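Removed: one protein chain of the complex. Kept in place: all other protein chains.
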Amino acid sequence: MSEYGVLLVSHVSEIVEGLTALLKEVASDVSITSAGGTDDGGIGSSFDKVQAAVEANQSGKILAFYDLGSSKMNLEMVKEVTDKEITLFDTAFIESAYTASALLQAGVPIEEIKKQLEPLKIK
Amino acid sequence: MSEYGVLLVSHVSEIVEGLTALLKEVASDVSITSAGGTDDGGIGSSFDKVQAAVEANQSGKILAFYDLGSSKMNLEMVKEVTDKEITLFDTAFIESAYTASALLQAGVPIEEIKKQLEPLKIK
Amino acid sequence: MLTVESTIKWLNLFSEKVEKNKDYLSELDQAIGDGDHGANMARGVAAMNEALSNKSFDSIQDVLKTAAMALLSKIGGASGPLYGSALIAMAKQAGEDRSDLASIIQAGSDGIQKRGKAEPGDKTMVDVWVPVVNALKNNKLSADIIKKAVQDTEPLKAKKGRASYLGDRSIGHIDPGSMSSGYLFETLIEGDTL
Partner (left out) sequence: MLTVESTIKWLNLFSEKVEKNKDYLSELDQAIGDGDHGANMARGVAAMNEALSNKSFDSIQDVLKTAAMALLSKIGGASGPLYGSALIAMAKQAGEDRSDLASIIQAGSDGIQKRGKAEPGDKTMVDVWVPVVNALKNNKLSADIIKKAVQDTEPLKAKKGRASYLGDRSIGHIDPGSMSSGYLFETLIEGDTL
């Protein structure tokens, strides 16, 4: 598993399921975990799901991507209570998760990855 | 149905299914159709699915959003053979589809919507 | 002044008011958001009620912390982390000085601003918490002041949250999170906590 893992947080569980499949094609050695939708499977966000996804990730350093604002707030709250190192990106959800995952698989250093993600900042 | 419809093109069918649900919460009067994955349900893109989604859309004017490059090329090819008016956006897929849908539901004029989408251009 | 009993009573009254008005909360959220604020809050307060009835509490801090975790976990929308952060901060402040209600609510208000980064005028629940804190500091909190704060969100243009995507189209609608915060403070008064 690569040093950095990827965490996907979306309002909808199908979105993170589909995105995970897309990323796994290009990043089979990267730990990718996700939290999609509310606790009971509806559309929204869940602190518990995010926390579980952070713990389930096989890396201790995580690059986190999210779709809309409330996903971000839950991510930030989990970041405050976990021992893992989480870097949150305010970048285009799908496109930046893809870019980061492909670059992690290719062994590109984290500073270079962050540079590649900068133009994707939209939130 | 609003004058403009929304078309979502992604490499993965689960992504467009989930995104459609997300958009329908805030845009119940907007026609939202989608093409996700290959003809046989795998990860990739499909000219036929895109064409079908264009025809199925209840609006004659369509705002189209896509995730990665080959989705865009299929969209452009369909655009060349359809009578419908398609505007393609090189914007962050999820975030711009959401913004456009919410604004269409709110009755915001198309020129204002395009302005709102400009900062989301990343491709 | 808050006590363990009065705090639980307050939160129970809040739950009832939310449950009773959940459709209205969702209606407000339908106009400028995704239409789920009522369902979110009802789910959250139901979990909070359950958590509050399940154990005995040693301190107000304990009550607020328990309520916070339930709301955080179960609301399921932006208001989850926001109410969760508010009550966590209030719990901490109550642990330091349980007698100063204004400071406790102030802590909650600060927690919301820290979490959501909204400022007064952004058309969010902050636009109710801030005036309420001011009124409490002057010993003047009343149902009218609360109603006015909620109503004053109507002409604002949203700068945060789902409503901010609508820009000018958010003007002329009461902010749903402000309405639910209004219920929180109305029941604070009703619960004889002051």
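We call the chains A, B and C, going by the order they appear; numbering starts again at 1 in every chain.
To be clear about the criterion, a contact is a pair of C-beta atoms (placed from the backbone, for glycine too) under 8 Å apart; a residue touches a chain by one contact, two chains touch by 3 or more.
Just so it is clear, the model here is predicted, and its values are computed rather than measured.
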{"item": "Where the missing chain makes contact, among the chains that are shown", "value": "A, B"}
{"item": "Residue, one of A:1, A:56 or A:106, that touches the chain absent here", "value": "A:106"}
{"item": "Absent-chain contact - pick from B:59, B:74, B:91 or B:105", "value": "B:74"}
{"item": "On chain B, residues whose C-beta touches the chain left out of the figure", "value": "38-40, 42-48, 68-70, 73-74, 76-77"}
{"item": "In chain A, positions touching the absent partner", "value": "25-26, 98-99, 102-103, 106-108, 116"}
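By our rule, only the chains that are shown with their structure count from here on.
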{"item": "Touch-based graph of the chains, sorted into line, ring, star, complete or other", "value": "complete"}
{"item": "Whole-Å separation of chain centres (CA-atom averages), chain B against chain C", "value": "37"}
{"item": "Averaged-CA centre spacing for the pair chain B and chain A, given as whole angstrom", "value": "24"}
{"item": "Chain B residues counted as touching two or more neighbouring chains", "value": "25, 98"}
{"item": "Per-residue overlap in chain C, given as positions that touch at least 2 other chains", "value": "34, 36, 162"}
